[in-house]
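What follows is a single structure, written as structure tokens, with notes after it.
Of the protein chains in this complex, one is absent; all others appear in place.
Letters A, B and C mark the chains in the order given here, with residues in each chain numbered from 1 onward.
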């Protein structure tokens, strides 16, 4: 069976690597903190070592800086990957870094596929991720079995960095959903309505999407902890979305407002809250306590 | 069979009145422009005449001013409705007017039920409206058969004016969905992606709600005409939502931004466009033409 | 000496009426609360009585509703003013009401001059107001001595309602100055700077205007009480500015944001604060207490 590598064994990466093992791949892994390898996977001493022994290496790390380190750093995967080997970048990173990665791997005769995912850790575990992928046709073809082992479907775009644009656009749409629900429930609550019933009504009629139903419920109940996706990560993603817009000169005024709100939430010390806690600021702006009491 | 009245035979009111006839009610109607009564309904000469002969009178008119005229005006329904008769106000009106109507009908010994609806004309025709209703328990009970003849479900709130808050909140959420989709597609298109494919992906995965799928498709294809719900009506509703927020001191910054956008669209002469055309401004802000060519 | 009337003896109106007496006019006054007439002025029993005995009647009242009452109400000045008499409206009112007043007075063969003023009560006392005036040429000419007794200069526009647009535009610019200073000082304070020194530097160099120096000092010291111009009045004016924009389809996104901020300040119970307290919300958004401690 094919040898693949997996770098980054956090809340998303760990179940994903485990799914690759379960699907029969020979899996080599590396993580900054040791001892996290899922049963059946082989832990390597560096990203480079992973890359030297794998035809395809997937990365799932925290941010641009982490991906730059594991790729371009000493003992990074760029230096280990063979000619024709493929780096599958699945983290939520900047469009600019995606472009730079493509160039670097091309220059090294390697393939680069951008494949960020939608889904929370539970979805990763259940192979229910949606994968947005872009890259050379032949590289994408080589990744098919890997994607099949991780998610329930793919959406393919022409250019690798465009996959990152789609990912950031999706996170923008979710954040806008949260913020809209926050403002709507603040109004409802101030008008004497039960915000949970109101959101349930909308979620049961015109807004019966997974994005709306899940987040609107959290917003209405103000259950902002524990975090599924924490505030600082949301701030990172809104900043990346705004940068992506700046690159192509497309303003995103809702993202600007959401970014400002996240800063306020963080200025108030809510670093450990879920990004649905964005709604706490809309509540306070209406004179309500950040959470229902 | 019970005698009901229906005032306002526009794109929404006409199919609703027809459904009441079909459900077996004796229906008396009035409309500013004559000759619009659906088969089986009796056209009266004034709202007052409708009210004099009906236990329940539903109104479905354009705006606050129209509802004030047919209710408080000369030969208005307030002067015709018997003691114990019920005014069911189904238009999208201000919370303030809803409150005033309740007081006036109470003072006259009449019932007042606020029952705005969600759904486009096609939904009205197919009895697929969602009805948000508030009022005295006994008045709501009296309206049950009428609601059953018009929609597929009701959401009941404690106080009549709160039903109007829910309606305005819902329209705010739809407008925020349109605006979010507009910004997202502008970014996608500037990044070289096919916005229809991107929106189809989202609509097929995390955003599979009727609100998102319908409007995101219109936004992505830029099919802004003919209008299902025209720009000036959207501006009216955002203004009412902002007023509702101002009354209870709950700011709605997304609604503020959407209102500003609608003004721009109207300043550019798009009075006849559907409110999904809101997205044209996000497109132009990114340097794109208002519609794909 | 000419007989003039003055209606509204609040914090602005009282010193203005006193200045008219001092300038030698025969002054008849009316105020909702009795016993406020300045020495030398004659108190009348109704706006109508004032109007019956005056060639020119100036009004300086709280808002649209108050001006409608004293003009169109029973015993209002419209019914008392002789043909050729002039109503000089000096309050900050809506453009729509200004238009309606012009029509009503024209229909009655009376003159209408719109003449809102810039300046706080101290400026009113010292005859230091700036007066923006619009109306028929001959009516403006008739008001010259009255304006000279109240202010230090006039700015004349073509149409009476345009004077109200200029007034609302000016208040918008002041509010934008306050809000800008609020955001700037929040940033400075969070960065460890002394916001008073920073604002003093700007006020002493590029921003040495009376609007900036006065408000930036209040913002930096967070001395938001007592109110020179209270929050609810600021909210009224921003709402009027936004309405003026809506009429001509000109969005004012800064005014939208300021209006939202004022709602938040009021939702937090700051009704008695000066509008410079707008800055308290920018402070709290940065995690600072509303006032320096």
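Here is the rule we go by: a residue touches a chain if its C-beta (ideal position, glycine included) is under 8 Å from a C-beta of that chain, and two chains touch if they have at least 3 such contacts.
These numbers were taken from a predicted model, which means no experiment stands behind them.
> For the chain left out of this view, which of C:198, C:220 or C:267 touches it?
Checking each option in C:198, C:220 or C:267, the one touching the absent chain turns out to be C:198.
> Of A:76, A:214 or A:245, which one is in contact with the hidden chain?
Of the listed residues, the one touching the omitted chain is A:245.
> Which residue numbers on chain A touch the omitted chain?
Against the missing chain, chain A presents residues 235, 239, 245-246, 249-253, 256-257, 259-261, 263-264, 266-267.
> Extract the touching residues of chain C with respect to the undisplayed chain.
Those residues of chain C that touch the unshown chain are 95, 118, 130, 132, 153, 155, 157-159, 162, 165-166, 169-170, 172-174, 176-177, 179-181, 183-184, 186-188, 190-193, 197-198, 201-202, 205-212, 241, 244-245, 248-255, 257, 285-287.
> Please identify, in ascending order, the residues of chain B that touch the omitted chain?
Interface residues of chain B facing the absent chain: 190, 260, 263-264, 267-269, 284-287.
Assume only the chains that are shown with their structure count from here on.
> Do the two copies chain A and chain C share over half of their interface residue numbers, or under half; same or different?
same
> With centres defined as the mean C-alpha position, give me the chain A-chain B separation in Å.
Roughly 38 Å separates the two chain centres.
> I need the residues of chain A touching at least two other chains; which ones are they?
As it turns out, chain A has residues touching two or more other chains at 190, 285-287.
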